[in-house]
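Missing here is one protein chain; the remaining ones are kept as they sit in the complex.
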Amino acid sequence: MAKLLAVTIVVIAILSAIPIIRNTWHPLPDVSAHGQAIDDQLSETMWEAGISFLASQIILAWFIWRYSGNRPGEKTKTFPGGATGLVAAAVILVGVEVFALGIFGVKAWANIYFTPPGADAMPVQVQAGQFAFYFRYTGPDGTFGAIHPEMLSEANQNFYGIDTDHDSDAKDDIVTAEMAVPVNREIRLLMHSKDVSHSFYVPALRIHQDFVPGLDLQIHFTATKVGRYEIVCSQLCGLGHYNMKAYLSVLSQDDFDAWLKKQAALQ
Amino acid sequence: MSEAHVTMGAHTAAPMEAPPFAIPSKKLAMWLFVMADVMTFAACVAAYAFTRNATPDWPRPFHSVTAVAVMTVIMLTSGLTMLIALGAAKAGDKAGAFRWMMITAVAGIIFTLLHIRDWMGMIDQGVGLLHNPWGTAAFGASFYAITGFSLLHISIGTIALIIVAIRYQGGRYNADDIEIVSIFWQFVGLVWLFIVPVVYLMNQTPAAR
Amino acid sequence: MTTAERHGIGKYVAVYICLLVITALQFVIGYQNIQGTQLVVRMLTFAIIETLLVVLFFMNLGSEKPVFVKFVVYFMLFVLATMNYIWTDSFRLLLFRLTKVGPS
Partner (left out) sequence: MHDTSTHAAAHHGPPTSFIRKHVFSLDHKVIGKQYYGLGLVAVIIGMVLSWVMRIHLAWTAYPIPGLHLLSGTGAPGNVMTPEFYLQVMTMHATFMVFFVLTVVPFAAFGNFFLPIHTGAEDMPFPHFNMMSFWTTFVAFCVMLLSFFVGDGPTLGGWTQYAPLSAVGAVAGPGQGSGVIIWATSIAIFCVGQLFGALNFIPNVLDLRCKGMSMWRLPMPTWAWFITSCMGLTSFSVLMPACILLILDHVAGTSFFVASNLVINDQLQPHSGGSTLLWQHLFWFFGHPEVYIAIVPGMGIVSHVLITNMRKPMLSHRVLVYSMGALAVLSYMVYGHHMFVSGMNPFSSLVFSFPTLLITIPSTVIVLVWIGSLYGAKLRINAASLFALGFISMFITGGVSGFFLAQPSIQILLHATYFVVAHFHFTMAIAALFGIFSGTYFWFPKMWGRMMNDNLGKLHFWLTFIGVYAIFMPMHYLGLAGNVRRYQAFVVDYMQPLVGVHQFITIAALFTGAVQLIFIYNFIHSRFWGEPAPENPWQGTSLEWSVPSPPPHDNFGGKHPVVYHDPYQYGVQSSTGDYLMQDSPEQVKGAQDEP
């Protein structure tokens, strides 16, 4: 029965690895300027984790195969080198491995979080609420109107709580339910939530950031490929959580201008 | 079992290993409880300090802290009387130990009453969990949460003191039990010594220059 | 009060007086016009000195076995230290607070 267990463990390990090696299920193709570093990090980690996984399972299986059962005449033996060798191996091999991963990973992280957006980055605001995203563009004046939470009302279609009657900054603001950005243009995304915690997860753009109620967080990114992608919420926000999504269209500059004009007309 | 029996045969058994900390289980358990309680208070104070640090217009409304000063002196003194009671109990002076414990308990009761009076004063000034005359609502909430938690400990400590004193008088408890209740009492006193600067003095209106 | 009872009380009285003095100092600092970090540092410094006095003498930790003292002190210091990650986000709340006026 021990041999059967050994075989089972090896078979399971190999079966588990096949979809990874064949890349059957994979992250959506990257369309961002910063995403390559993350993907490299992921594949490096996948190699190291995969090798550790297969090696440990196979050695485990091998020892189960070899050293099970009461084998009369054979005495129990100790692993050559004892625990010291294994501890040293763990500390040196695994320690170096994971620290290398950690240190290289800093680069991918720093790319996104420790670099300021360029001065010419286009500001877009996103507001998360139960259970929809709303986006806001500044319009021609380049400024956002002030937010008045007491005026915010879904019923009155005032999704952002802006005062278009009195606030000149707010008059030309464009509020949309879909996000569109021009391709190859840096976007400065201003994120806030109107109610509970949400998350802004765009797998294709390699962006994942929670909304913190009461906080005005910023991230920045550049989309490099025209297309239509999905923004989903990954932070449990209530019963409609699964249905909280929006589309992000990456358009050429001309298409984007046309789109924005059309949205402005709808306001 | 004699030591000779233990070493029977060729093999020498390790002798009875003394408990590494060499303190009785009950006292150890009280220390462990105090450690857990430190974390509980630490979480409360962290919540308060986190909120306070993140609030730019945090009020500093306390003008007079005379009552708090009196309460602090009472608390410190009760710690000392508790130690006198403990000393007496260890020296076998049962009557003295009982008397001093009762004095400590009375100090605890006076402290509790003063604390409640302080709360009543705050409530009179309009400080509630949600409103206060000075600004951010978090002020009242964290004030009542922390002092309330401390007050709960002090009243439980006072009751424990009285119970232990009476049972000690009746012979059911001994000096060790007094020492255990003493550790708890000193701990709640210590908590108060943190609450005074953190909750009261740091919210004190500075004297005008 | 018997002599046995009096024995050893002297040390406690000395600690008691120290505690009173330190607390009095804290009250004085409370009246000074000190703001922010300075206030926190001063108040906590005195509070920590008081903690040492109370824990070592009033709670008699000082007379326990050194290994127990180490267990309690190191354990508590470590766990309390790990709680302090929280501060980075407290400042974040100040920096990124959502104001009524949207950022431009």
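As written, the chain order gives the labels A, B and C, with residue 1 at the start of each chain.
What we mean here is this: a contact is a pair of C-beta atoms (placed from the backbone, for glycine too) under 8 Å apart; a residue touches a chain by one contact, two chains touch by 3 or more.
Just so it is clear, the structure is predicted and the values come from calculations on it, not from any experiment.
Visitor: Wait, the hidden chain, what does it touch out of the ones we have here?
Guide: Touch partners of the hidden chain, whole complex considered, are A, B, C.
Visitor: Looking at A:I21, A:A90 or A:A258, which residue reaches the missing chain?
Guide: A:A90
Visitor: Which is it among A:E150, A:D165 or A:D254 that touches the chain not included here?
Guide: A:E150
Visitor: Considering the complete complex, identify which of A:V31, A:I112 or A:A170 is in touch with the unshown chain.
Guide: With A:V31, A:I112 or A:A170 as choices, the missing chain is touched by A:I112.
Visitor: Take the complete complex as the reference. Which residues in subunit A touch the chain that isn't displayed?
Guide: 1-2, 5, 8-9, 12, 16, 19-20, 24-28, 37-38, 41-42, 45-46, 48-50, 52-53, 56-57, 59-60, 63-64, 67-71, 74-79, 82-83, 86-87, 89-91, 94-95, 98-99, 101-102, 105-106, 108-109, 112-114, 129-130, 149-150, 152-155, 161, 194-197, 199, 201, 203, 206-215, 217, 230, 232-243, 245
Visitor: What does the interface between subunit B and the hidden chain look like in terms of residue numbers?
Guide: Against the left-out chain, subunit B lists 1, 6, 8-11, 13-17, 19-22, 24-26, 28-29, 32-33, 35-37, 39-40, 42-44, 46-47, 50-51, 54-55, 129-130, 136-138, 141-142, 145, 149, 176.
Visitor: So which bits of subunit C touch the chain we can't see?
Guide: Touching the chain left out of view, subunit C contributes residues 75, 78-79, 82-83, 85-86, 88-89, 91-93, 98, 100.
The working rule: only the chains that are shown with their structure count from here on.
Visitor: With chain centres defined as C-alpha means, what is the inter-centre distance between subunit B and subunit C in Å?
Guide: The computed centroid separation for subunit B versus subunit C comes out at 14 Å.
Visitor: Where the CA atoms of subunit A average out and where those of subunit C average out, how many Å apart are those spots?
Guide: 42
Visitor: Residues of subunit C touching 2+ other chains?
Guide: 93, 97
Visitor: Going by the contact rule at the top, pick out the subunit A residues touching subunit C in the complex.
Guide: Residue positions touching the partner: 123, 125, 138, 142-149, 169, 190, 192, 214-218.
Visitor: Once bound in the complex, which stretches of subunit C touch subunit A?
Guide: 92-93, 96-104
Visitor: For the complex, give me every residue of subunit B touching subunit C.
Guide: Going by the criterion above, the answer is residues 20-23, 31, 34-35, 38-39, 42-43, 46, 49-50, 53-54, 56, 65, 69, 72-73, 76-77, 79-80, 83-84, 87-88, 91-93, 96, 179, 182-183, 186-187, 189-190, 193-194, 196-198, 200-202, 204, 206-207, 209.
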